[in-house]
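Below is a structure I'd like to ask you about.
Note that one protein chain of the assembly has been removed; the remaining protein chains are unaltered in position.
Labels run A and B following the written order; every chain starts at residue 1.
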Amino acid sequence: MHPARKQRLILVSLVVVLSSAAIGLVAFALRDNINLFYPPADVVAGKAPTDRSIRLGGMVVAGSIERSNSELDTIFWVTDYEASVPVRYSGILPDLFAEGEGVVAEGTLDESGMLIATQVLAKHDENYMPPEVAAALEGKTAPAEQPVLP
Amino acid sequence: MYFESLAALWDMDGHGIYVWLAYLLTLCPIIVMVWLPIKRFRQHWRWIEAESRRSGIDVGGAAGESAR
Partner (left out) sequence: MWTIIHKMGSPPWFFRFSGGLVKWLLPLTVCLLLVGAVWGLLIAPPDFRQGNSYRIIYIHVPSAVVALAGYYVMAFAGAVSLVWRIKMADVTMRAVAPVGAALTAIALVTGAIWGKPTWGTWWVWDARITSMLILLFLYLGVVALFEAYENKSAAARACAVLTLVGTVNIPIIYKSVDWWYSLHQPASIKFTGESAIDPSMLYPLLLMIGAFYCLFAVTVLLNMRAELAWNHRDASWLKQLVQGT
(Lines give C-alpha, C1' and ligand atoms only; values in the text may rest on other atoms or scores of the structure.)
Protein backbone atom coordinates (compact mmCIF):
# COMPACT_ATOMS: atom_id res chain seq x y z
CA MET A 1 0.00 0.00 0.00
CA HIS A 2 1.13 3.51 -0.71
CA PRO A 3 2.72 5.00 2.46
CA ALA A 4 0.46 8.09 2.39
CA ARG A 5 -2.64 5.87 2.18
CA LYS A 6 -1.32 3.61 4.91
CA GLN A 7 -0.86 6.64 7.15
CA ARG A 8 -4.39 7.83 6.42
CA LEU A 9 -5.78 4.34 7.11
CA ILE A 10 -4.08 4.30 10.53
CA LEU A 11 -5.42 7.80 11.22
CA VAL A 12 -8.97 6.79 10.25
CA SER A 13 -8.78 3.67 12.46
CA LEU A 14 -7.54 5.82 15.34
CA VAL A 15 -10.46 8.22 14.93
CA VAL A 16 -12.95 5.33 15.11
CA VAL A 17 -11.27 3.61 18.07
CA LEU A 18 -10.74 6.77 20.12
CA SER A 19 -14.21 8.19 19.56
CA SER A 20 -15.73 4.79 20.42
CA ALA A 21 -13.69 4.67 23.62
CA ALA A 22 -14.70 8.23 24.53
CA ILE A 23 -18.39 7.62 23.94
CA GLY A 24 -18.17 4.24 25.70
CA LEU A 25 -16.72 5.92 28.79
CA VAL A 26 -19.41 8.60 28.76
CA ALA A 27 -22.13 5.94 28.48
CA PHE A 28 -20.52 4.01 31.35
CA ALA A 29 -20.37 7.14 33.55
CA LEU A 30 -24.00 7.99 32.77
CA ARG A 31 -25.31 4.42 33.05
CA ASP A 32 -27.69 5.32 35.89
CA ASN A 33 -29.29 8.01 33.75
CA ILE A 34 -29.49 5.80 30.67
CA ASN A 35 -31.44 3.15 32.57
CA LEU A 36 -35.08 4.00 32.06
CA PHE A 37 -36.25 2.64 35.41
CA TYR A 38 -35.19 1.26 38.79
CA PRO A 39 -35.91 -2.39 39.56
CA PRO A 40 -37.89 -2.96 42.81
CA ALA A 41 -34.77 -4.41 44.53
CA ASP A 42 -32.96 -1.06 44.14
CA VAL A 43 -35.99 0.87 45.39
CA VAL A 44 -36.36 -1.32 48.48
CA ALA A 45 -32.61 -1.04 49.13
CA GLY A 46 -33.00 2.75 49.13
CA LYS A 47 -30.93 3.34 45.99
CA ALA A 48 -33.70 5.32 44.31
CA PRO A 49 -34.15 9.00 45.21
CA THR A 50 -37.28 9.84 47.19
CA ASP A 51 -37.27 13.60 46.61
CA ARG A 52 -38.02 13.51 42.88
CA SER A 53 -39.96 11.54 40.33
CA ILE A 54 -38.56 8.12 39.43
CA ARG A 55 -39.56 5.24 37.18
CA LEU A 56 -40.06 1.77 38.57
CA GLY A 57 -40.07 -1.27 36.30
CA GLY A 58 -40.87 -4.94 36.78
CA MET A 59 -43.63 -7.50 36.66
CA VAL A 60 -47.12 -6.97 38.07
CA VAL A 61 -47.55 -9.49 40.91
CA ALA A 62 -50.35 -11.98 40.20
CA GLY A 63 -53.40 -11.36 42.34
CA SER A 64 -52.10 -8.03 43.65
CA ILE A 65 -54.32 -5.69 41.60
CA GLU A 66 -56.92 -3.95 43.77
CA ARG A 67 -59.34 -1.56 42.13
CA SER A 68 -61.45 0.80 44.22
CA ASN A 69 -65.07 0.86 43.16
CA SER A 70 -65.76 4.58 43.25
CA GLU A 71 -62.73 6.05 41.50
CA LEU A 72 -60.20 4.93 38.91
CA ASP A 73 -57.74 4.19 41.73
CA THR A 74 -55.69 1.04 41.31
CA ILE A 75 -53.12 -0.45 43.67
CA PHE A 76 -50.77 -3.19 42.53
CA TRP A 77 -47.37 -4.63 43.43
CA VAL A 78 -44.38 -4.62 41.09
CA THR A 79 -41.66 -7.25 41.51
CA ASP A 80 -38.34 -8.30 40.02
CA TYR A 81 -38.54 -11.65 41.91
CA GLU A 82 -36.17 -10.25 44.55
CA ALA A 83 -38.25 -7.50 46.08
CA SER A 84 -41.67 -5.90 45.55
CA VAL A 85 -42.93 -2.33 45.67
CA PRO A 86 -46.59 -1.25 45.90
CA VAL A 87 -47.85 1.28 43.34
CA ARG A 88 -50.96 3.46 43.48
CA TYR A 89 -52.27 4.95 40.26
CA SER A 90 -55.44 6.76 39.40
CA GLY A 91 -56.21 6.87 35.71
CA ILE A 92 -56.77 4.66 32.73
CA LEU A 93 -54.31 1.79 32.45
CA PRO A 94 -52.92 0.70 29.04
CA ASP A 95 -54.60 -2.25 27.29
CA LEU A 96 -51.66 -4.57 27.81
CA PHE A 97 -51.53 -3.92 31.57
CA ALA A 98 -52.21 -7.26 33.30
CA GLU A 99 -51.09 -9.49 36.13
CA GLY A 100 -47.81 -11.25 35.39
CA GLU A 101 -46.94 -8.73 32.63
CA GLY A 102 -44.22 -6.11 32.50
CA VAL A 103 -44.90 -2.54 33.60
CA VAL A 104 -43.07 0.78 34.01
CA ALA A 105 -44.61 3.24 36.50
CA GLU A 106 -43.46 6.85 36.92
CA GLY A 107 -44.06 8.75 40.14
CA THR A 108 -42.69 9.63 43.56
CA LEU A 109 -42.16 7.39 46.58
CA ASP A 110 -44.08 8.30 49.74
CA GLU A 111 -42.84 7.72 53.33
CA SER A 112 -44.30 4.23 53.45
CA GLY A 113 -42.39 3.20 50.33
CA MET A 114 -45.41 3.24 48.02
CA LEU A 115 -44.98 4.71 44.55
CA ILE A 116 -47.66 7.31 43.80
CA ALA A 117 -47.69 6.97 40.01
CA THR A 118 -48.49 9.72 37.54
CA GLN A 119 -48.05 7.47 34.50
CA VAL A 120 -48.19 3.70 33.99
CA LEU A 121 -46.78 2.14 30.80
CA ALA A 122 -47.09 -1.48 29.74
CA LYS A 123 -43.82 -3.23 28.83
CA HIS A 124 -44.21 -6.27 26.64
CA ASP A 125 -41.67 -8.98 25.88
CA GLU A 126 -40.21 -10.04 22.53
CA ASN A 127 -42.54 -13.04 22.08
CA TYR A 128 -45.06 -12.94 19.27
CA MET A 129 -47.43 -15.81 18.51
CA PRO A 130 -50.95 -16.43 17.21
CA PRO A 131 -53.69 -16.84 19.88
CA GLU A 132 -54.11 -20.58 19.11
CA VAL A 133 -50.41 -21.22 19.70
CA ALA A 134 -50.54 -19.23 22.94
CA ALA A 135 -53.56 -21.25 24.09
CA ALA A 136 -51.81 -24.52 23.26
CA LEU A 137 -48.69 -23.44 25.15
CA GLU A 138 -50.83 -22.33 28.10
CA GLY A 139 -52.40 -25.80 28.25
CA LYS A 140 -49.04 -27.53 28.30
CA THR A 141 -47.29 -25.48 30.94
CA ALA A 142 -50.37 -24.31 32.80
CA PRO A 143 -49.59 -22.41 36.02
CA ALA A 144 -46.10 -21.43 34.94
CA GLU A 145 -43.90 -19.40 37.23
CA GLN A 146 -46.35 -16.61 37.97
CA PRO A 147 -44.74 -13.98 40.16
CA VAL A 148 -46.03 -14.09 43.72
CA LEU A 149 -45.43 -11.92 46.74
CA PRO A 150 -42.27 -12.98 48.54
CA MET B 1 -57.13 -14.19 4.77
CA TYR B 2 -57.51 -13.54 8.45
CA PHE B 3 -60.24 -10.87 8.32
CA GLU B 4 -63.81 -11.77 7.49
CA SER B 5 -64.92 -8.48 5.95
CA LEU B 6 -63.53 -5.23 4.64
CA ALA B 7 -64.98 -3.42 7.64
CA ALA B 8 -63.14 -5.78 10.01
CA LEU B 9 -59.94 -5.20 8.05
CA TRP B 10 -60.37 -1.46 8.33
CA ASP B 11 -61.21 -1.53 12.04
CA MET B 12 -58.73 -4.24 13.17
CA ASP B 13 -60.50 -4.52 16.53
CA GLY B 14 -60.02 -0.82 17.20
CA HIS B 15 -56.33 -0.77 16.26
CA GLY B 16 -57.01 -0.02 12.58
CA ILE B 17 -56.28 3.68 12.89
CA TYR B 18 -52.78 3.01 14.26
CA VAL B 19 -51.93 0.29 11.75
CA TRP B 20 -53.23 2.12 8.68
CA LEU B 21 -51.69 5.43 9.79
CA ALA B 22 -48.30 3.71 10.21
CA TYR B 23 -48.51 2.11 6.75
CA LEU B 24 -49.61 5.38 5.14
CA LEU B 25 -46.77 7.31 6.82
CA THR B 26 -44.36 4.69 5.45
CA LEU B 27 -45.74 4.67 1.91
CA CYS B 28 -45.45 8.45 1.43
CA PRO B 29 -41.69 8.75 2.16
CA ILE B 30 -41.00 5.60 0.10
CA ILE B 31 -42.69 7.15 -2.94
CA VAL B 32 -40.73 10.38 -2.45
CA MET B 33 -37.48 8.41 -1.95
CA VAL B 34 -37.89 6.68 -5.31
CA TRP B 35 -39.44 9.54 -7.26
CA LEU B 36 -37.01 12.36 -6.31
CA PRO B 37 -33.81 10.78 -7.73
CA ILE B 38 -35.67 9.69 -10.88
CA LYS B 39 -36.88 13.25 -11.39
CA ARG B 40 -33.39 14.66 -10.76
CA PHE B 41 -31.86 12.14 -13.16
CA ARG B 42 -34.33 13.00 -15.93
CA GLN B 43 -33.60 16.73 -15.47
CA HIS B 44 -29.86 16.15 -15.80
CA TRP B 45 -30.40 13.82 -18.76
CA ARG B 46 -32.49 16.42 -20.60
CA TRP B 47 -29.95 19.14 -19.77
CA ILE B 48 -27.12 17.05 -21.33
CA GLU B 49 -29.36 16.29 -24.32
CA ALA B 50 -30.11 19.98 -24.88
CA GLU B 51 -26.45 20.91 -24.35
CA SER B 52 -25.11 18.39 -26.84
CA ARG B 53 -27.75 19.42 -29.41
CA ARG B 54 -26.79 23.08 -28.97
CA SER B 55 -23.07 22.34 -29.28
CA GLY B 56 -23.84 20.12 -32.30
CA ILE B 57 -25.64 23.04 -34.02
CA ASP B 58 -22.81 25.36 -33.01
CA VAL B 59 -20.31 23.07 -34.66
CA GLY B 60 -22.51 22.93 -37.75
CA GLY B 61 -22.97 26.74 -37.71
CA ALA B 62 -19.24 27.33 -37.36
CA ALA B 63 -18.61 24.95 -40.21
CA GLY B 64 -21.21 26.75 -42.32
CA GLU B 65 -19.66 30.13 -41.54
CA SER B 66 -16.16 29.02 -42.46
CA ALA B 67 -17.57 27.63 -45.71
CA ARG B 68 -19.12 30.96 -46.59
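Basically, a contact is a pair of C-beta atoms (placed from the backbone, for glycine too) under 8 Å apart; a residue touches a chain by one contact, two chains touch by 3 or more.
Keep in mind it's a predicted model, so treat the numbers as computed, not measured.
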item: Contacting the left-out chain in the complete assembly, out of A:Thr50, A:Ser90 or A:Gln119; value: A:Gln119
item: Interface residues of chain A (partner: the chain not displayed); value: 5, 8-9, 11-12, 15-16, 19-20, 23-24, 27, 31, 34-39, 57, 93-97, 101, 104, 119-135
item: Residues from chain B at the interface with the omitted partner, ascending; value: 1-3, 9, 12-13, 15-16, 18-19, 21-23, 25-26, 29-30, 32-34, 37-38, 40-41, 44-45, 47-49, 51-52
